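Structure in structure tokens, see below.
Yeah, one chain of the complex is gone here, protein chain that is, but the others are all in their spots.
Chain nomenclature is as follows: A and B, assigned in order of appearance, with residue numbering initiated at 1 for each chain independently.
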Amino acid sequence: MRRSFVIRSIGIALVVAGSIAWARQDSVSGKPIVSEETQACLECHKVTTPGIVEDWLRSRHSKVTPSVALQKPVLERRISNNAVPKGLLPIVVGCFECHGQNAANHKDNFEHFGHKINVVVSPDDCKTCHSDEARQFSDSKKAHALGNLRDNAVYHTLVGTIGGMKVVEGANFERRTASENTKHETCYACHGTSIEVKGTKTVATSIGDIEVPDLLHWPNQGVGRVNPDGSRGACTACHPRHSFSIEIARKPATCSQCHLEPDLPAWDVYKESKHGNIVMSTEHEQNWESVPWKVGKDFRAPSCATCHNSLIATPDGELVVQRSHDFGSRLWVRIFGLVYSHPQPMSGNTSIIKNADGLQLPVTFTGRQASGYLIDDDEQARRQTEMRTVCQTCHSTNWSNGHFAKLATTIAEADSMVLAATKLMLEIWNRKLADKTNPFDETIEQKWIKQWLFYANSVRYGSAMAGPDYASFKNGWWDLTRNLEEMRDYLGKNAGKKK
Amino acid sequence: MRRSFVIRSIGIALVVAGSIAWARQDSVSGKPIVSEETQACLECHKVTTPGIVEDWLRSRHSKVTPSVALQKPVLERRISNNAVPKGLLPIVVGCFECHGQNAANHKDNFEHFGHKINVVVSPDDCKTCHSDEARQFSDSKKAHALGNLRDNAVYHTLVGTIGGMKVVEGANFERRTASENTKHETCYACHGTSIEVKGTKTVATSIGDIEVPDLLHWPNQGVGRVNPDGSRGACTACHPRHSFSIEIARKPATCSQCHLEPDLPAWDVYKESKHGNIVMSTEHEQNWESVPWKVGKDFRAPSCATCHNSLIATPDGELVVQRSHDFGSRLWVRIFGLVYSHPQPMSGNTSIIKNADGLQLPVTFTGRQASGYLIDDDEQARRQTEMRTVCQTCHSTNWSNGHFAKLATTIAEADSMVLAATKLMLEIWNRKLADKTNPFDETIEQKWIKQWLFYANSVRYGSAMAGPDYASFKNGWWDLTRNLEEMRDYLGKNAGKKK
Partner (left out) sequence: MRRSFVIRSIGIALVVAGSIAWARQDSVSGKPIVSEETQACLECHKVTTPGIVEDWLRSRHSKVTPSVALQKPVLERRISNNAVPKGLLPIVVGCFECHGQNAANHKDNFEHFGHKINVVVSPDDCKTCHSDEARQFSDSKKAHALGNLRDNAVYHTLVGTIGGMKVVEGANFERRTASENTKHETCYACHGTSIEVKGTKTVATSIGDIEVPDLLHWPNQGVGRVNPDGSRGACTACHPRHSFSIEIARKPATCSQCHLEPDLPAWDVYKESKHGNIVMSTEHEQNWESVPWKVGKDFRAPSCATCHNSLIATPDGELVVQRSHDFGSRLWVRIFGLVYSHPQPMSGNTSIIKNADGLQLPVTFTGRQASGYLIDDDEQARRQTEMRTVCQTCHSTNWSNGHFAKLATTIAEADSMVLAATKLMLEIWNRKLADKTNPFDETIEQKWIKQWLFYANSVRYGSAMAGPDYASFKNGWWDLTRNLEEMRDYLGKNAGKKK
């Protein structure tokens, strides 16, 4: 076992080994390209957490200085700023360049072997070089994922009900609300937690006791995490530490962590689509790193990122569509029903929405849209055109028109099947067969939830990405129908026999 | 954005670039090897749909002329014809060679910038070079997949019921039949649509308005698609456009698009089998392109295609089994129960079957086979021997005997569990607890459907391909038992307590 820690002369070894990897990049400056601070980090962390050091050594961050990165032709640039702080220009992006940024804003900053270190690197830190990405992301639904759940009274009731402990004691059945731990392990694992600094604490490590910030709701890398510097989001949700690779973020396995059946079957449908089939059969032949990403040349069929947010170019390198880190920016309709599909919200912050029934939902239970908070027809048309531009790098106009027409009809039919279930539910509530106070805590209410949260979503996703099993037998029409029939039986009208 | 379209001198660039890739193949003829028509297609489509042009450039079609293909030793040939039309011999298989074939038969043919183009390429077009494949396929259940569903009164009732809109209005609950759109998005997405030509229409494209055929039920690439030239099937269901690669067709991800749980868990079981485990762990080392496909050398464990239809050779290139594009040709029993397992049907067209109860099903509800339409014992034995030949390239006779014996017993037991459910269902119908008029539209009937369509199928597939979770807890015996007990409770005999 590797138990004891000896400060050996690993610094030297590092510099020697490092010079092989790093010197390639910055022959211009002649200056040391790993900062002294980062070198100090590496000396210890090469021993204490070697896995992430190796991962970083493999990353572009360890090999390319901002000054070199800024010289690339505009379509090849992986850095959106036109300028970065002078001090960062000639050095590679190492430990301290990220974990030492904006220390004053970080409540999680602490003194660590002579340096002021932030535990949590945030979008506000990344924007030192990647400002367009940070800005697009910060305005998106993803960055607001925690607040959109926690600050929405309807959703928060759902979260609390589903994850809440139930206690049986004799004849008593008590429903409690979800604990902070359970929220962290379930919804907030993807949506993000709010990381708070409680103070400091001492942890026993392999190199002895050290003092570190005492963080509440940590670890977490949910996409809408609220960080100790007040910023929202975790870039590492998709660009995992410490390679921060574009390749991983472009692969569907990344999106698959959160966008999953039964509620959000994006990955599941994709996997069963022709696009998914081709990508997974030819993954090894594709170029997942190239910027710009050239249709046909770098990839033969799209991954999630291709359609939703990557900068796409023709095989000759001519721009097709711009990159965006607002992942909804090419979407006109939100097929994730709440409880119906609806035009995409205007703001990434959806907890501000209030519908005609006074609920923070984009549509009322009976289908009336809160239009003032949703994008209008023109904006919908503009976004569909942008998405179509991507489709048409392979598909004819006629093909993509046909696809979108099918999708529109399917969305309408799925919404109608939600309306049918909701009408049954309203009747059940009206007849006091269930108690609407909490609309999510009784078994019949949970059937209604399944209708819109699982089955109607599956049908729409199955159509949108052409994975028909999710429109059919796998949480699709089969279940839309079966579940509705079960709700009807419950209502007791002619239960068990034909009308 | 790439908005405007300029006819630049891309033709020249293409010829130059192309000559590098193509000249390798046909130094014999000295003639231009891309037809003039195809060159015209490429000039525009390189700009309007560059993705598919690049895909084609990567394909064998773009690199090998039929004359070269015909010279290969017979086991290495990827073209089954002994002769092809003379005009096609010296040119590569480009856009026009496929989209211009048999124009007179194509109701979807249209005048397109001076050429007569078919929108939909069909098996009848592919058979210009691949006649054995087209013939085998055309006689198979796959080619008849649409008719087998649509023209079978029982199945079509199921399709219409499951996908049908339900409308709740006050106390009224109305069940409608599935819309054409929903059938297209669900069952027909895999089974295929019938593409009809309604006339022509104008579409606005990036190069201006163009006139194209107005196709009903398009786009679709279902395996049993009925094409505007009257032929059945879509080769692109498995050999996706425009690489038409054998590699993709041989990979399990291709089959996984349609052969999925809960009804057809072939892919799901495979993925959890030892075969799937080995293939997925060593996918990158295998040779997915080689013809003939050499056991042990090219692949270490079988994919779907290996067992079901590929031409397999020994490591030394000696024939083991012939290729077939009738994917049922090595199968003796049909483990997809309707409602029971049964010997494979004699004809790919199963809608002609009529059982003793007058239903278009291979077995009656109580288990009597429509033997006149099903292959006999000799043919079953012959097919099992052929499949066994594949198994025995790795497994001993004793091993494969043992495997088939287990399978036979499991099939019989699963059928018995369907019979038990059917007997309960018949009793329920007899007692008027449900209305048999439509045997699929009530909740108790839907439990019965699950017994044979989901659970018994899972158990049989789990046995056939040795993925035991699908025989156990995942739609397997657990659910066969649980679901049957629920049906029993429904019947009200001793519900909720022991007999």
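Heads up, the rule we're going with is that a contact is a pair of C-beta atoms (placed from the backbone, for glycine too) under 8 Å apart; a residue touches a chain by one contact, two chains touch by 3 or more.
The shown structure was predicted, so the numbers you read here are calculated from the model rather than taken from an experiment.
Of the options B:174, B:211 or B:318, the residue whose C-beta touches the omitted chain is B:318.
Screening A:71, A:205 or A:385 against the full complex identifies A:205 as the residue touching the chain left out. Checked against the hidden chain, the listed residues A:138, A:243 or A:341 yield one contact partner: A:243.
Touch with the chain that is not drawn comes from one residue among A:54, A:111, A:316 or A:357, which is A:54.
Where subunit B meets the missing chain, the touching residues are 271-274, 276-278, 280-282, 284, 295-297, 300-301, 314-315, 318-322, 389, 392-399, 401-403, 406, 409-410, 413, 416-417, 419-420, 423-424, 459, 462-463, 466-469, 471-474, 476-478, 481-482, 484-486, 488-489, 493, 496-499. Residue-level contact of subunit A with the missing chain is found at 1-2, 47-55, 57-58, 119, 161-169, 171, 173, 178-179, 181-182, 184-187, 189-190, 203-206, 212, 215, 218-219, 221, 240, 243, 247-248, 251, 253-254, 256-258, 260-263, 284, 432-435, 437, 441-444, 446, 454, 490.
Here, only the chains that are shown with their structure count from here on.
If you average the CA atoms of subunit A and of subunit B, the two centres end up 34 Å from each other.
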